[in-house]
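Notes follow the structure.
Heads up, this is only part of the complex; the chains shown haven't been moved.
When the chains are written out, they are named A and B in that same order, and each has its own residue count from 1.
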Amino acid sequence: MDFTFSAEDEAFRAEVRAFIRDHLPKRSGQDQMDVEEGMSDLPALYKWNQDLHAKGWVGFHWPREVGGGGGTISEQMILKEEMARVKAPMLGLSYMGLAWVGPALIKYGTQEQKDRHIGPILRGEVQWCTGYSEPGAGSDLAALQCRAVRDGDDYVVNGQKIWTSLAMWAQWMILLVRTDPRAPKHLGITCLLVPMSTPGLTVKPIKEMNGGAMFAEVFFEDVRVAVANRLGAEGQGWDVTKDALANERSSIADVWALKHRLEAIRDLAARRTRRGRPAIEDPGIRQRIARMETQVEAMRLNGLRFVTKQLRGEPLGAETSINKLIRARIEIESGRLARDIEGSFGILAKTSPHAVDKGRWQKVMLSWPPFVIGGGTPNIQKNVIAERILGLPHDV
Amino acid sequence: MDFGFTPEQDALRAQARRLLDQELPLERILAWSAAPSALDRALWKKTAALGWAGLTVAEAHGGLGLGAVDLIVLLEEMGKSLCPLPLAATDLAAAALGALGDGAQQAAWLPKIARGDVVATVAIAEGSDVPTADGVAARAGARGTDVTLDGTKLFVPDGQHADLLLIAAREGAGVSLFAVPADTPGVTVRPLVVVDATKPAAEIALAGAVVPARNRLGAVGGAWPTLARLVDRQTITHAAEMVGSADAALRLAVEYAKVRRQFGSPIGRFQGVKHRCAEMLCDVESARSLVYYAAWAVDHAPDDVPSYASMAKAAASEALDTAGEECVQIHGAIGYTWECHAHLFYKRGRQSHVWLGAPDEHYERVMTVLQHG
């Protein structure tokens, strides 16, 4: 056990800190909730992407031969942690491209596909979205029904996707379709790369309970996709994407976002009163803050244990579901706790006179579901843990 | 011994359900909540004609002269529909007039309230979170036979829809209550933008507003004991709405769980969903029992009111905060969309939880009563 870093790693950390000092856009510090707001200062974010890319820090863990940074696991960790510590914007502007498309392209793409797509993703020039979930295929993703039929050099796609985040801003979609309805459900699926401008493809934003719209429904009516845009073989779509589905983005950035949020909650408690006394002196509030801090610390340390496994070359399995469950608890509890600190004022939303912190906490309270439900509901995570770690029998 | 409702009360409940289903289905509530506009005066008059606005107003003043139990029958149904009509606020104002007003004051206002011509509310709370008389900082000053009012009232229920504001203000060593028409010069009513748009609340700024001294309800500085009792009444009626909302949130989740299929089966077949629903039912029914008894106590066992009001509110807050949240979670991603009704209950739960005191404050009071009677 050793929480110190090698001299090389410490040198890298110094390099990251120097870079941050020189290049971090002035406007930052938003909670991760504010993806939409974050999108609004695009010129600064492009510049940030350029600067990061110049250092090789976009796609830092991808191999150098495809244009990635080839960072070691500990360097990746240091980079993410230092960035998170200062609340820097995301490490790369093409969020979905980096998270979902790149890894699949690197493993399954043709040379032509790699040449065409990886560069723009790294340079932040192209936004991607993912066409996975459907109205009847959420937790049970492999039940998807969106249909593609081969017609000459094209596939003709008909059907619907839902919960497609950022679809309104994306130029490309990585899409899962069913090409063989008679095959077992995981085997009849194919992966296509689709320009969002293709005729017949319609995007309809989904209004959310917090009033915003980050997700969309996407409808396909005789949408023609060139066979050249197929990623992997026909019927290989599940394999092509499941790696990325299982690809645990290190949760260090998430942990830091939560740590910043708890810091702000402590600050809130110090400023507000409950029954005439500072809220931070209320024993019940103190217990809840300390308990949440403990959970976030546990999440951070759990993450370090997982990273250690990776450093030792062991595969990561279902244990990442543990941190997802803890995160779900904290996402929900943090908004509720802030509300209770605010007391009567906890009901005042963003644009209200008297709203505390411009309604920040009400927004938190209304924005947890994507973080709790996305990537598998808590019930799904519990099934994963129970079955794959504890060996309990399947029930679905 | 009978812990149930009379046939008349059952009929009142059925009437309310019919009317609310017809006039205010959740689709309409949803549309309204996107841009909460003015009170639907026509609908308010319509319900007033059925006796709702004057339900607890004495018959002599044009009301039905019914009790708190009858009132919560209505409010529970309104809670199920997340109905934004200002019934609880108006009842509270009528109760204040009934308890503190003299014959002339009652005759001046109660019949209009009962007819639905005047919407009324009581403004007690301010920015302070101290729920005692010390929390009232607004001041009343004498000017000849008039009284001037200054200060800021906050979280006034349905304040933006009220024609008549009953305003608590410090006068001398105590707190007085004044009947202030909303259009009095120096009175500015601003809607507060709240998490749950179906529960309107307002800020009332008083800048040298002048009312005649005869608008004082009760003795100079003598209103607080009555106001404290009224807050208990308000707590109970609000808890009744919450129980209705929690019940409806649970039913919404249950109905969805019966039809939504994942992995080849309705999700309501999985214990991960069904056991949570069972626990919620347990909590909803418990809160319901406490609310029913607390309402009965208002008219029949006043000594029981403080502790049962607090038990009812604490239990209802916990039941609804959970039911609203679970309603969203059980719906999965759909539950996060604007079009799904789940968030309406979620917002009601998150808001009502702290409105009129969070559970920990009420448990503290329960404990105090247990220790000191």
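Note that a residue touches a chain if its C-beta (ideal position, glycine included) is under 8 Å from a C-beta of that chain, and two chains touch if they have at least 3 such contacts.
Being a predicted model, the structure only gives us computed values, none of them experimental.
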Chain copy counts across the complete structure file, not just the copies drawn: A x2, B x2
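Here is the rule we use: only the chains that are shown with their structure count from here on.
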Return the distance between the CA-based centres of chain A and chain B, expressed in whole Å. 41
Using the touch definition up top, name the residues of chain B that touch chain A in the complex. 125, 127-131, 154-155, 190, 192-196, 201, 203, 261-265, 270, 272-273, 321, 325, 328-329, 332-333, 335-340, 342-343, 346-347, 350-351, 353-355, 358, 360-361
Can you check the complex and tell me which residues of chain A touch chain B? 133, 136, 138-140, 162-163, 206-209, 211, 273-276, 284, 332, 335-336, 339-340, 342-344, 346-355, 362, 365-366, 369-370, 372-374, 377-379, 382-383, 395-396
